[in-house]
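A single protein chain has been removed from this complex, and every other one stays in its place.
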Amino acid sequence: MTKSQKEEKIRKSRGAFHEAFKGLLRNRTATVGLAMVTVLAIVGILAPVLAPYDPLRPTMRERLTPPTSAHWLGQDELGRDILSRVIYGARISLTIGIVSVGVGMALGVPWGLLSGFYGGKLDLISQRLLDILLAFPPIILVILVVTVLGPGLWNAMIVIGITSVPRYSRVVRGSALSLRDAEYVQAARALGSSDVRVLLRHVLPNVLGPVVVLGTLYTATAILTAAGLGFLGLGAQAPTPEWGAMLSRGREYLRVAPHVSAFPGLAIFFSVLGFNLLGDGLRDALDPRLRGVR
Amino acid sequence: MISYIIRRVLLAIPVVVGVVTLVFLSLRLMPGDPALIMAGEAAPQEVVERIRDQLGLDRPLIVQYGIYMGNLLRGELGQSVRTRRSVSYELGVRINATMELASASMAIAVVFGLIAGLVSATRQYSLVDYGTMVGALMGISIPVFWFGLMAMWVFSVQLGWFPVGGRGTLRHLVLPAITLGAMSTGMIARMTRSSMLEVLRQDYVRTARSKGVTERVVQMKHALRNALIPVMTIAGLQFGTLLGGSVLTETVFTWPGVGRLMVDSIMNRDYPVVQGAVLLIAVIFTVVNLLVDIAYSFVDPRIRYD
Partner (left out) sequence: MRRVLLFAVALSLAVSLAAFGQPREGGTLTIAMEYDPSTLDPLGMTDTPASNVFMHVAEPLFRVDPDGELEHILAESYEASDDSLVWTFYLRQGVTFHDGTPFNAEAAKWNLVRFRDEASFGFLLAQINEVEVVDEYTIRVYLDEPFAPLLAHLAHSMTGFVSPASVEAGVDYPVGTGPFKHVEWIPGTRLVLERNPEYWGEGPYLDELVFLPIPEGGTRVMMLLTGEIDATTVIPVDDVALIEDDPDTIAMIMPGLGHQYVGINCQRGPLADKQVRQALNYAVDSEEFVDFVWGGFAEVADSVIAPGVFGYQKVGPYPYDPEKARELLAEAGYPDGFSTTIRYNPGWRELGAEVLQAQLAEVGIDAQLISMEWGSYLEFTNRPVEESEVDIYMLGWTTVTSDADYALYALLHGQEWAPGGSNRSFYRNVAVDVLLDAARRNPDPQAREQLYAGALQLIWDDAPWVFILFSQLRYGVRDNVRDLVYHPNFTLQAHKAWLDN
């Protein structure tokens, strides 16, 4: 590849992303999603600045107080400020999303690449292994493994990531399979590029689009699943202000202090919706083929 | 066709064996002792020892595994550690409840999802389209347990329209089915819309239109039929998920299904029941997927299995 060809390619890919981003902004729902995710990210990053109170500090005498001017979202069963807890919860949910999606991608993408690229027995065996993972309803697999490893946010995040491995792997494998025989890949191989090089330089960039889309959508799933685990008491440990755990604790007071569970519930809803909207938009912009995935 | 089915079934066998082995191992890796849990925090030690004795859980792992697989081949799932009833009985009682809930949810999801998706697709970029799709996305994004709790509070406690929990009459079924079906409804609506739009852009649809076939007939006869294929995939996958993944809904509404049984049995370290339940769900899941694939060939004669 000559220098100018290289530049051409870079310009092209830049152009593609530029186009995609423009497409994203043209899509109204996606813009809303992007805005929601941005709000979530800013709130999470700036949590210590934004939170009016210490999210862990109890004020027993004021437990279960409904929203007041001092505590906009009221106080929980220990008298902690719910607004501050919801704000810190954004940080935790972001972490859950990033870590689980990271785990899922880190395992699923290479798995799919190798499986699709080499094919044969390796492919057959690795696909059967994924079938085993797929034969479990995700929540059951997560509960099973979290019980083995012990409850806790980190264990939960890792397992949630693992349940998404088959999806990444399937999508990547499909692309790798079709690219294996593509002319430019054949050419690169003929020119003596190592397999690793071919995979990283030529195959991987082509599957990034769908992977990014999946990742965005799975961020939403991860947040929901972690909240479900929190609801069953297997997720975040007290006193971590994780939304699912807050909601789970709050359900005991649903009948006397609905605000305790309403706001974390809304927060989960808000961020999951945001990631779903963004994922939809990304899909339309980057890879319309993926429309069957969710 | 027959050979295709046979091949699929053969391919499923190692998967099912893998599932059983994985569950067997992870259960044994779990900290916790069924005898201790059954005896509870307020029971003297003699109780724990007596139970441990009764259960015979002290044999080596590999022996237990061998015995289990042997029994499985003979179609025996073993006996519950906690209730001492046979696992097949325990599962039989719950699978009815689970099937009932999953079918009702699926029915809701298919009916409302299809209608919403079709309405959206035929009025693309209209206000109705946006509204429906935002609604569908909300169905996917709402935490199911939160939705269930809120629905229960409003419709059962405040309005008194439906019972709060338990299983029995049709009225018991309504809220859990809606709660559980919300996510699937959203997914099917979205899938229907996008695959309809895709199909409507295809050449043969254009041809039909140009031949003067009315728009309604185009949509219903030519487009819908083809758009249904991906919708069926999603519905099939969703049905599998509904069967095993309704733990949260079952928890909220005290629905005596397999999901709840499985979680309770994990908590109680009731190994045989967990194994049996996971096996059952894995088998159902595999069968449903197979049926979905076979159903394709009826909807779309172009698809053949050789």
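Chains: A and B, in written order; residue numbering restarts at 1 for each.
Keep this in mind: contacts are C-beta pairs under 8 Å (C-beta built on N, C-alpha and C of every residue); 3 or more make two chains touch, one makes a residue touch a chain.
Computed from a prediction, not measured in an experiment: that's the story for all the values here.
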Which residue of B:V213, B:M267 or B:L290 touches the chain not shown here: B:M267
Answer key for B:G18, B:G78 or B:G165 versus the chain not shown reads B:G165
Which residue of A:G119, A:G174 or A:G233 touches the chain not shown here: A:G233
Logged for chain B, residues touching the omitted partner chain are 30-33, 36-47, 50-51, 54, 82-85, 90, 93-94, 97, 152-153, 156-157, 160, 163-167, 251-254, 256, 260-261, 264, 267-269
List the chain A residues touching the unshown chain? 58, 60, 63-64, 77-78, 147, 150-151, 233-234, 237-239, 249, 251-257
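The criterion applied here is as follows: only the chains that are shown with their structure count from here on.
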Report, in whole Å, the distance between the mean C-alpha point of chain A and the mean C-alpha point of chain B. 22
Residues of chain B touching chain A in their complex? 11, 14-16, 18-19, 22-23, 26-27, 29-31, 130, 133-134, 137-138, 140-146, 149-150, 153, 157, 187, 190-191, 194-195, 198, 230, 233-234, 240-241, 243-245, 247-248, 251, 259, 262-263, 266-267, 274, 278, 281-282, 285-286
Mind pulling up the chain A residues that touch chain B in the complex? 29, 128-129, 131-132, 134-140, 143-145, 147-148, 150, 220, 224, 227-228, 231-232, 244, 247, 251, 254-255, 258, 261, 265, 268-269, 272-273, 276-277, 280, 291-292, 294
